[in-house]
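Heads up, the thing below is written out as structure tokens.
As you look at this complex, bear in mind that one protein chain is not there, while each of the others sits in place.
This part shows chain A:
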Amino acid sequence: MSTIGNASIHSVDHHGGHGHHHESFWTKYVFSQDHKMIAKQFLVTGIVMAVIAMLLSILFRIQLAWPDKEFPILELFLGKWAEGGRIHPEFFLALVTIHGTIMVFFVLTAGLSGTFANLLIPYQLGARDMASPFMNMLSYWFFFAACVVMIASFFVESGPASAGWTIYPPLSAVPKAISGSAAGMTLWLISMTLFIVSQVLGGTNYISTVLNMRTKGMDLWKMPLTIWALFLTAIVGLLSFPVLVSAVVLLVFDRSFGTSFYLSDLVVQGQILPNEGGSPILFQHLFWFLGHPEVYIVLMPALGLTSEVISTNSRKPIFGYHAMVYSLIGITVLSFIVWGHHMFVTGMNPFLGGVFMITTLIIAVPSAVKVFNYLATLWRGNIRFTPAMLFAIGMVSFFISGGLTGIFLGNSALDINLHDTYFVVAHFHLVMGSASIFGMLCGVYHWFPKMFGRMMNEKLGYLHFWVTFIGAYLVFFPMHFMGIDGVPRRYYSFTEFPFMDKWISVNEFVTWAAIIAALGQLAFIWNFFSSIWFGKRATQNPWSSNTLEWTTPVEHFHGNWPGEIPTVYRWPYDYSKPGHHEDFIPQTVPFSETMSSNLPHDFEGNQEAERIQREWELANKPQPEKEAE
């Protein structure tokens, strides 16, 4: 937090002009201040973290499917955490905790926003770089440090944090409570603090760049939806992450200094703890004030990326551009007043529960607006099923099927039954897990040519899509039924209980689906890394797209455009405009060059322009009356 003042001042004298940098290996690839390189750094780090978190999930899926079976190979790799070839119960808790933490924060927040905000905000707005490239570099390196600390927690004696990704006290606040609450929890807190610094540094930069550094002609209503989504995401992050800092600071004091913000009346291992008067519910309020907006921080960039990709590949303007923006704004505002729906069963006043229920259900309105607009954009489009397009459509599918169950969970009465069951797991893995990761993969396939100057292999892309898409449904769909039956989440071996033992076969099925889907990711990893060096060379505008990033040369250099920054004349969705000879008109093409396709509303009430257009039409177009004669 406190580095902001420093950093913004610090970078002043480092960045005068562009174009005359003497770049060494270190300044070009490591401590780069170029937004494109930073985007790639975020992406590669995000992919590595995603693979790690996915492997963790496979480990705990193995335990759930075969609770009685021994896998000596696990002991070989995990040592005492898998003594006798079976995952240790405490390690199981660590696995689910770190899986959640990495996926939510490191992959879908930093990996997604970090990659695409850095890549697209300057590119699509016509800026040479971010407002403060130095802060941007710091943002990546804080993120990198956070990753290292989080992974390092696997190598401490007492193991990584185990209290769940939500780290509720008192479990997380009492180091003696479980082994994961000892050194592992401290490392978790350090890692998250670094992570928050990274997010705040990055987020302020994104907002500032969007508001200050747009090129000539790029007013807010000419911005692509990607930028709107990333911009609003950054605002949500800026307002919510500092709240998590407060929550974490108080937790640190409780853990290490003996204060009683969250702790009271505890007996741990036969000993009465001295802490008195604290309230664990206070933590939940502070945590979820970040935690719920965080869900939209994860989701909104995916909504933005897919809007762009679906419009481009349907060769149609996005349906309801303004409605799309207003629904994003609606989601942004609502995201701050729904946090109580995570706490319906904490003894909350039922009236307050009712209020949170209503605000939660209202989110269905902007979400539905977005879904219908996606479908209307696809409707009768000239669809090109590129891998990016398939992932975008997959995102819409998950957004619908996962969003639907949100209506059940948002209901404070039904939530008494469904709370902390696999129903919740199924819900959020579809609506924010799968939907967001599909949005991210869609972005990777679509903007890969811009990032690396080469194309990814399409066939491998299709294979990757179908395995992942079907795999994700096979993994998460059965969990709804387990949840309705009352199977609780995070349990080590719930099938030991007689009334839940029937679920063992489903568990096995889900684990096999997860393993196959995980293997499917090899197609992506191979495709991604080999295409960087051996992919087919990309043309400047491979998707025939309208936005500004495709007007830059394929070769990268600091400053993006060799000459002057282009001027923008029109919105980004002029696809298949009647009367034009091509099915796309880039934003940089002035209306004077497209007289045959201009429409009255293009001129936004400029009467002089309308008059010129009318005169041109009189002179050039055959009159409809004459045709009728």
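Everything below uses one rule, namely that contacts are C-beta pairs under 8 Å (C-beta built on N, C-alpha and C of every residue); 3 or more make two chains touch, one makes a residue touch a chain; residues count from 1.
FYI, contacts and distances are computed from a predicted model.
K.L.:
Which of the following is the UniProt-recorded protein name of the chain this complex doesn't show: "Phosphate-binding protein", "Cytochrome c oxidase subunit 3", "TonB-dependent receptor" or "ABC transporter permease"?
P.N.:
The record for the missing subunit names the protein "Cytochrome c oxidase subunit 3".
K.L.:
Just name the one of A:Ile58, A:Ala152, A:Leu171 or A:Val249 that touches the chain not displayed here.
P.N.:
Among A:Ile58, A:Ala152, A:Leu171 or A:Val249, only A:Val249 touches the chain that is not shown.
K.L.:
Which listed residue (A:Glu276, A:Asp501, A:Asp583 or A:Glu617) would be found touching the missing chain in the intact complex?
P.N.:
From the options A:Glu276, A:Asp501, A:Asp583 or A:Glu617, the contact with the absent chain belongs to A:Glu276.
K.L.:
Pick from A:Met213, A:Met324, A:Met343 or A:Val431: which residue touches the chain that isn't shown?
P.N.:
A:Met213
K.L.:
Across the whole complex, list the residues on chain A that are touched by the chain not included here.
P.N.:
1-6, 8-13, 15-17, 128, 131-132, 135, 200, 203-205, 207-209, 211-213, 238-243, 245-247, 249-250, 253, 257-261, 275-279, 282, 285-286, 289, 564
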